[in-house]
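A single protein chain has been omitted from the complex, and every remaining protein chain is retained in its original position.
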Amino acid sequence: MTLIEYRPEPGEFCWTFGGAPPVRKVRPGDVISLWTEDCFAGKVRTERDLASQVCEFPFLNPQTGPFAVEGAKPGDTLALHFVSIEPARDTGAATTLPFFGALTSDAYTATLQDPLPELVWIYELDNAKRTVTYHAKSADLTIELPMDPMHGTVGVAPPSFEARSALVPDNHGGNLDSPEMRAGVTAYFGVNVEGALFSLGDGHARQGEGEACGTGVEVAMNTVVIVDLIPGVMTLWPRLESDTHLMSIGAARPLENAYRVAQVDMTGWLAELCGVDRMDAYQLVAQAALTPVAQVCNPVYTVTSKMDKSFLPSLSAYRDTHTKLRELGGNLSL
Amino acid sequence: MTLIEYRPEPGEFCWTFGGAPPVRKVRPGDVISLWTEDCFAGKVRTERDLASQVCEFPFLNPQTGPFAVEGAKPGDTLALHFVSIEPARDTGAATTLPFFGALTSDAYTATLQDPLPELVWIYELDNAKRTVTYHAKSADLTIELPMDPMHGTVGVAPPSFEARSALVPDNHGGNLDSPEMRAGVTAYFGVNVEGALFSLGDGHARQGEGEACGTGVEVAMNTVVIVDLIPGVMTLWPRLESDTHLMSIGAARPLENAYRVAQVDMTGWLAELCGVDRMDAYQLVAQAALTPVAQVCNPVYTVTSKMDKSFLPSLSAYRDTHTKLRELGGNLSL
Amino acid sequence: MTLIEYRPEPGEFCWTFGGAPPVRKVRPGDVISLWTEDCFAGKVRTERDLASQVCEFPFLNPQTGPFAVEGAKPGDTLALHFVSIEPARDTGAATTLPFFGALTSDAYTATLQDPLPELVWIYELDNAKRTVTYHAKSADLTIELPMDPMHGTVGVAPPSFEARSALVPDNHGGNLDSPEMRAGVTAYFGVNVEGALFSLGDGHARQGEGEACGTGVEVAMNTVVIVDLIPGVMTLWPRLESDTHLMSIGAARPLENAYRVAQVDMTGWLAELCGVDRMDAYQLVAQAALTPVAQVCNPVYTVTSKMDKSFLPSLSAYRDTHTKLRELGGNLSL
Partner (left out) sequence: MTLIEYRPEPGEFCWTFGGAPPVRKVRPGDVISLWTEDCFAGKVRTERDLASQVCEFPFLNPQTGPFAVEGAKPGDTLALHFVSIEPARDTGAATTLPFFGALTSDAYTATLQDPLPELVWIYELDNAKRTVTYHAKSADLTIELPMDPMHGTVGVAPPSFEARSALVPDNHGGNLDSPEMRAGVTAYFGVNVEGALFSLGDGHARQGEGEACGTGVEVAMNTVVIVDLIPGVMTLWPRLESDTHLMSIGAARPLENAYRVAQVDMTGWLAELCGVDRMDAYQLVAQAALTPVAQVCNPVYTVTSKMDKSFLPSLSAYRDTHTKLRELGGNLSL
């Protein structure tokens, strides 16, 4: 097992999935200890740092990567196991942005109304206590929320010669903004180009479902990820596996289509894993799957379908990759 | 406290919210022990009972009620506390229906494709073991799922002189199909007409989020509900309170609008309860609310916004109605 | 032929489709000369009359009717031929309303933003010159637009024991707000209840497609309509026939579903009229149908599918009802 340490220099970030040369070559089985900058490129650190003033479009949501995976080719599946995702600063920032977010009109849900006020909330992060502390601006109210670190953005180069902004999710992953992308989870992505070219970023110390205001509690992250490859197995939409759940993520608009994509993918996955036909799998999904909304603020929305593994017969997804990587991850002393 | 027992005769069911005379008059504080028929009007009991053949449109989703609440008038809020919701039969039915459900085209998402096959799954229900047992049709697979009984349909007469089919949800409640409508929960509805005229039905022994196939595990229910009234307090969209969560339910299409309605309502509710302005409440919702999809199959979709009460300062919603009714319910020996 | 003259008294308006007793009984072949009030119940007559102040919810969009049609029963089709639709006042009003309209957030596309300003534009109407004159408020700009009078709201009682607000369109018609509902056109509606119970209102001296601000140029109308019945012929969605076009109107959210409903209906209609299968009709629709947006402001949106009759072989829709009524209408000297 090779341990690769990588902390991008300021000029090394990547702003798209696809269209950028790899920063490192890695091999299946490699462990990468890396650092990701926050979605504001580190420029929002106090309540006075308004993103619309301090950030420079389109230099938003910097990605660490891409990493080229030796041997990965279209038709394979890339597995990324998150050993740890830890906030790298002791504060995180959440903001409203003009015409961005779920509870405001935006560039696509276009109206003639004025934007909401642009505000910044600074949260204190305590990695030891595992808390994320909110302070109201309009009253004396402080609330400790559980820390639940995650990567909002993880993905591979898309198909069809495309390069997609790191702000957008689709079947290549990207800006999925699902709180399920946390430590202990294995993420699966279909490989579209030689080397897969994965990258990641957009750490959140936590976020609510839907990422209503347009951001989570944004923070740089120290992350350890194990890379693996499942050759000859195709994956159409991003999937996750934790110790407790199988998950499919759908990305589409309107939001019911994100739901449909995730549930159709889960239906196909269960049919295959459980050895039943699609109508039987549909029935199981209908009565047992959970479907939290991931985000309703990016150009394309996302919903996660979650199936409790304890409901299912013993099964092996992706050749037991999650079990294997979970064990590897547990044995690392980083 | 008055205990009212009510089991509708076959001809007594109600098929709309609004437009039907009350079957009983009740008073705030009354306890109603009632029985609800399943959404198929009890006609789907074996795998051979296809709803398209045995059910007679529009006699679907029979409601028990409406009950007129003494003193209720527009501008008040009706509180319904569910003391218990227990399956009244030892099997439940889930079906696919031609052009109905989330993973098929339907009357509104109209396509030229053929419908999915119409199938019935019969689940065994064990109230003692709290299990709901699924049997695959295409393979030898049996799965025990946790029983989690709920009412898919609860609501009051709508405003604007409307009478709405019991198949439709909107701000009057109706066919919300949220799994959160379970025992131990208090539901709040704005009163639109004198007497509120609430009814309920559509019991599910359990359902997945989104009710993907168009039904939960449908079953008749024995339900005990305590009725209460909060005079002079308006409620715009259905709200729920459990021991652990505050919840708002939004009903709209597309699904992002159901999300928006639920989250905007939760934002306003938190602003009021926590004494902060709307932007502060928005931020709290953005980082802390959960938003499970309720259903994506009815003519209007539903999403629930859930806020963990343990995150919040001590607060009193609706004059502590939930706490009061919860205690009352706990003292009942039915 | 019987000529019925009907001008509702102030207390006689109807606010729903379904749920109201008929104001008159009519027979197939009868000619009705009637008057409709505007959607503001006549209360917005100057720029100072803000609907949010002068109108009383839910007394919006008063309908003239319902009329019971002798012999009409479920499974039949009601035909309404518009002989003439003429503005009954010399000014019309168009307004913005808080949180209502296509280019603002609304009750369902809920955001936390402030509403747009509430404004009234008074248009001069000249029935002789056929003009509708706009005056800008912020500059010295006057524009004469062509008069094109229409009824925004026409429909029958809905199925399933429902009563629907006159503000809502669906398969029973209602608040369709299609500019195609003009003089010279025959509208077809499926009958859902004995007597059909049709009503109409919401006259516009003209409107743009989509009714973006939430209203057309609203005005009371003097309208002459011939009633007819096509027994034993079902109609699923509202259809129109003019001398030049066949039209189907779909009502749904999101807007693509209104498009789909209209186009699927047109596909089925053409398949039947042209004697081709559905795939051939689909192809014809795909290359030849026009699909103007009708409105994007009501609780349910509408799109019209229009097929140019000159493209098609000679055909007879609804037993040549339009041709017959058109001739009858032409012979009337009113």
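As written, the chains take the letters A, B and C, and residue 1 is the first residue of each chain.
By our rule, a residue touches a chain if its C-beta (ideal position, glycine included) is under 8 Å from a C-beta of that chain, and two chains touch if they have at least 3 such contacts.
Quick caveat, the model's predicted, so the values are computed rather than measured.
J.: Return the single residue from C:4, C:107 or C:274 that touches the missing chain.
T.: From the options C:4, C:107 or C:274, the contact with the absent chain belongs to C:274.
J.: Among C:210, C:238 or C:299, choose the residue that contacts the chain missing from this document, as touch is defined above.
T.: C:210
J.: Pick out which of C:96, C:186, C:222 or C:235 touches the chain that's been left out of the picture.
T.: Residue touching the absent chain, from the options given: C:96.
J.: Spell out the interface residues on chain C facing the chain that's missing from view.
T.: Answer for chain C: residues 94, 96, 101-103, 116-117, 119, 121, 123, 132, 134, 136-139, 141, 143-145, 206-217, 253-256, 259-260, 263-264, 267, 274-277, 279-280, 282-293, 296, 301, 303, 311-313 touch the chain left out.
J.: Mind listing the chain B residues that contact the chain we can't see here?
T.: Interface residues of chain B facing the absent chain: 103-105, 109-116, 254.
J.: Just the residue numbers, please: which parts of chain A touch the chain that's not shown?
T.: Against the missing chain, chain A presents residues 15-16, 18-19, 58, 107-112, 159-165, 167, 250, 252-254, 257, 260-261, 263-264, 267, 278-279, 282.
Please note the rule applied: only the chains that are shown with their structure count from here on.
J.: In angstrom, rounded to a whole number, how far apart do the mean CA points of chain A and chain C lie?
T.: 47
J.: Distance from the CA centroid of chain A to that of chain B, rounded to the nearest Å?
T.: Result: the chain centres lie 33 Å from each other.
J.: Can you compute the centre-to-centre distance for chain B and chain C, using the mean CA position of each chain? Integer Å is fine.
T.: Chain centres of chain B and chain C, defined by C-alpha means, are spaced 35 Å apart.
J.: Scan chain C for residues touching two or more other chains and write them down.
T.: Residues 109-112, 254 of chain C touch two or more partner chains.
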